[in-house]
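With one protein chain removed, the remaining protein chains of the complex are shown where they sit.
Let's turn to chain A:
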Amino acid sequence: MFLITCPYCGARDEHEFGYGHEAHIARPTPAEYEQMSDAEWAQYLFMRKNTKGVHFERWVHTKGCRRWFNVARHTVTHEILAVYEMGKPAPQIDTEKK
């Protein structure tokens, strides 16, 4: 059971949160997606990283403030290395060291 620090509420138990999916996947604009092949669209729609190491992902504080935010988590140690608001860029994390 993770301990996740919601940027708005503070540290809470994992059971208060819901997992979304990989973070930083921007939705293509209509102008963009109309130019995209089916394969490229499928890449956006379905394909997600399966990282061994630091993974950027989004979570929602379902049983708290109900706000979405991003988490950088090590998928092997489950260490949570950063928590940051939606819209912020992914922080630099020394993945070598981890």
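Methods note: contacts are C-beta pairs under 8 Å (C-beta built on N, C-alpha and C of every residue); 3 or more make two chains touch, one makes a residue touch a chain; residues count from 1.
By definition in this document, contacts and distances are computed from a predicted model.
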Notebook entry, point to check: Which listed name, "TldD protein", "Iron chelate uptake ABC transporter family permease subunit", "Sarcosine oxidase subunit alpha" or "Arginine transport ATP-binding protein ArtM", is the one UniProt assigns to the chain that has been left out?
Noted result: "Sarcosine oxidase subunit alpha"
Notebook entry, point to check: Since one chain has been left out of the picture, which residues of chain A touch it in the full complex?
Noted result: 1-3, 13-14, 18, 20, 26-30, 33-34, 36, 38, 41-42, 45, 58, 60, 62, 66-68, 74, 77-80, 86-87
